[in-house]
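Dumping the structure here so I can ask a few things about it.
With one protein chain withheld, the remaining protein chains of the complex are depicted in position.
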Amino acid sequence: MLLDVKWAVRWLTMCAEAMAENRAWLIELDRPIGDSDHGENMDRGFQAVLEKLAEAPPETPGAALKLTAMTLMSKVGGAAGPLYGTAFLRAATAFGDALEVDPAGLATALMAARDGIVARGKAESGDKTMVDAWTPAAEAAQAAADGTGNVLAVLVAAAEAAEAGAVATDPLVARKGRASYLGERSAGHRDPGAASSALILRAAVGAAA
Amino acid sequence: MLLDVKWAVRWLTMCAEAMAENRAWLIELDRPIGDSDHGENMDRGFQAVLEKLAEAPPETPGAALKLTAMTLMSKVGGAAGPLYGTAFLRAATAFGDALEVDPAGLATALMAARDGIVARGKAESGDKTMVDAWTPAAEAAQAAADGTGNVLAVLVAAAEAAEAGAVATDPLVARKGRASYLGERSAGHRDPGAASSALILRAAVGAAA
Amino acid sequence: MKKLINDPRSVVDESVEGFGLAHADLVTVSADPKYVTRKDAPVAGKVGLLSGGGSGHEPLHAGYVGRGMLDAAVPGAVFTSPTPDQILPATLAINSGAGVVHIVKNYTGDVLNFETAAELAQAEGVEVRTVFVNDDVAVEDSLYTAGRRGVGGTVLVEKIAGAAAERGDSLDAVAAIGDRVNSNVRTMGVALSACTVPHAGTPSFELADNEIEIGIGIHGEPGRHKIPMENADGITDRLLEPVLSDLGISSGDKVLLFVNGMGGTPLSELYIVYRRAAQVLAERGATVERSLVGNYITALEMQGCSISVLRLDDEMTQLWDAPVHTAALRWGV
Partner (left out) sequence: MKKLINDPRSVVDESVEGFGLAHADLVTVSADPKYVTRKDAPVAGKVGLLSGGGSGHEPLHAGYVGRGMLDAAVPGAVFTSPTPDQILPATLAINSGAGVVHIVKNYTGDVLNFETAAELAQAEGVEVRTVFVNDDVAVEDSLYTAGRRGVGGTVLVEKIAGAAAERGDSLDAVAAIGDRVNSNVRTMGVALSACTVPHAGTPSFELADNEIEIGIGIHGEPGRHKIPMENADGITDRLLEPVLSDLGISSGDKVLLFVNGMGGTPLSELYIVYRRAAQVLAERGATVERSLVGNYITALEMQGCSISVLRLDDEMTQLWDAPVHTAALRWGV
């Protein structure tokens, strides 16, 4: 099985569902160490993505991700908007015009997405940001693709690594983003952007399953 | 026994004590149907009276009351300041230069005080104001003086009538003062000015006992 | 009670002292007796304008002392009218010989204290006129009550009468324009939360999480009735309707629309109320010629707002537009 535009649209639709369902939770994560808007931002952004997808259905996975990138960039705001916008844009570029994506292409795109986030936000691993979900996810995807993995295995590897990465932000002291203003007091809380990243990659599995 | 300047100073001192002790209670009475300041106002006013009495000890009961009137007028503010100021001023005028006050003189002074409050505030009996304490008090004092009463009996009659009058404001709907803004909602609360009036007349008994 | 204060008993002293330091170019502060005068008072030949009342309504009244508005403000204790021994010297300090107008919000305490001060001033040879402000439609007005309260309209009376005094109107003329503003302005307020008077230490009334007080005044006193929480448009309609019908606003009227915050409500919410009020006025065919939105007469940190509508005539509009230079209201200079 390869990933086609139907998968991409299903993925983005499931992202929108996940953001709607987890809106309150993501707000709650953003409350103690941020400004209580991450769930609202992500929900607003992905609802707008749904509308755009309905207005002008894309024909390739890359087109679907590009449309997502532009929409998130213009509707999310805050830190997450440009970061996710860049991530989806880099992944879209990696997919190019291909009608279908294979395991290697998928892993490359996930790594490109991660690199985009790092280039944009200048955070390193351990800074308690979404990078802490994306770096292990992209690396696990690469490893799975290098192995005998099919696309589903690559997606599962990425999702599981992202979730573990998000959980692992709990004890960290933030050095980037709003949580950094709290210094030591940021420890003991999960990073909301890492949490939403894990939701996005989990949705990618659901869309392929 | 007649009432002399020592009694007057004791009275005013006991007023000050009563206001300090009942400051919080009078504020609490003023909260639901007023603006939470009556206890603060009365306490501030009578503390200032104490200072004035110490600075320039008066030589007659009338002088003591006049000094009180001027002090309350300049330190209390709000509705209570001018009303009590007028009451004490009228009583002082009724006492004149006398060194001692007899039952008839006392009753006359209390009636003058009441009349001053009515002249100033234009409230009638039943409007749920301090008039509802002063009118029965002045009338009871008159009756006691007309009978076989001594000054103590006159003071006791006034104090008891004032207390009953204050209690009787509970069910009334206010038509004057701040409580009138609440309309029907003012019923079920004691008028703070009637309550402080009863405290003042109760202190007059204590000072004579 | 959490407040940025040092001692409940020194709140007014220290606040007025800070005000004087921050606005030393505009005002002079007398510490005892406490009052605030315009730096260049008395202004030769000009009618003096004085207002005052309990503290806790800042920027009222000291914030309106300056060119084109008040010559003096007399602050009482929190929510307690000032006393004649403050009002009298303030009156004397701003009298240039042309007389002084007292602008008094209609509360028993204020009325009695200003009445006494005015008598004493007259006795010292100063002509005094008093303009009573009683714009609150939430309160029943009759001979047998204390009458309507002075609330939001006070700011408008002070601005417009202040401009009249500044342009050189006579004592009677300044008082007359003050009365005219008062007759043409109505106000109604709502509270979403109570406030806490520093010396009392507990909130002035209780409201459940889903309740609001309609017909609130500016002294933390309860309003006319509690109702369940509504949205901003619903609340605006409820406040505006009695204001407009009491004023008899009809198509073609020109008005000033004043949405006032009670102290603890974000400005953004006041603009949401303003939006709806402007819609309603447009539907009625009235033209909003001038607007004022902000915290101009407050009740400490109370959350809520009031809506005032002033029916304008050309002279009032002109006087409203005239230059004003005070700590809280400034334009044209």
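Just so it is clear, A, B and C label the chains in written order, and each chain counts residues from 1 on its own.
We take it that a contact is a pair of C-beta atoms (placed from the backbone, for glycine too) under 8 Å apart; a residue touches a chain by one contact, two chains touch by 3 or more.
The model shown is predicted, which means the values in this text are computed figures rather than measured ones.
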> Omitted chain: which shown chains does it touch?
Replying inline: A, C
>> For the chain left out of this view, which of C:Y107, C:F132, C:Y274 or C:W320 touches it?
In response: C:Y274
> Which one, C:V133, C:I212, C:L247 or C:V309, makes contact with the chain that was left out?
Replying inline: C:I212
>> Among C:S15, C:T91 or C:S308, exactly one should touch the missing chain; which is it?
In response: C:S15
> When the complex is taken as a whole, what residues of subunit A touch the one chain not shown?
Replying inline: 27, 31-37, 40-41, 44, 73-83, 120-121, 175-178, 180-183, 185
>> Even though one chain is hidden, which residues of subunit C still touch it in the full complex?
In response: 2-7, 11-12, 14-19, 21-23, 55-56, 58-59, 63, 192-193, 209-210, 212, 229, 231-233, 235, 263-276, 278, 288, 291, 293, 295, 298, 300-301, 303-305, 330-333
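Note that only the chains that are shown with their structure count from here on.
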> How is the touch graph of the chains shaped: line, ring, star, complete or other?
Replying inline: other
> Any idea which chain sits dead centre by C-alpha averages?
Replying inline: C
>> What's the distance between the Cα centroids of subunit A and subunit C, rounded to whole Å?
In response: 54
> Roughly how many whole angstrom separate the Cα centroids of subunit B and subunit C?
Replying inline: 32
>> Where in subunit A do residues touch at least two different other chains?
In response: none
> Of all the residues in subunit C, which ones touch at least 2 other chains?
Replying inline: none
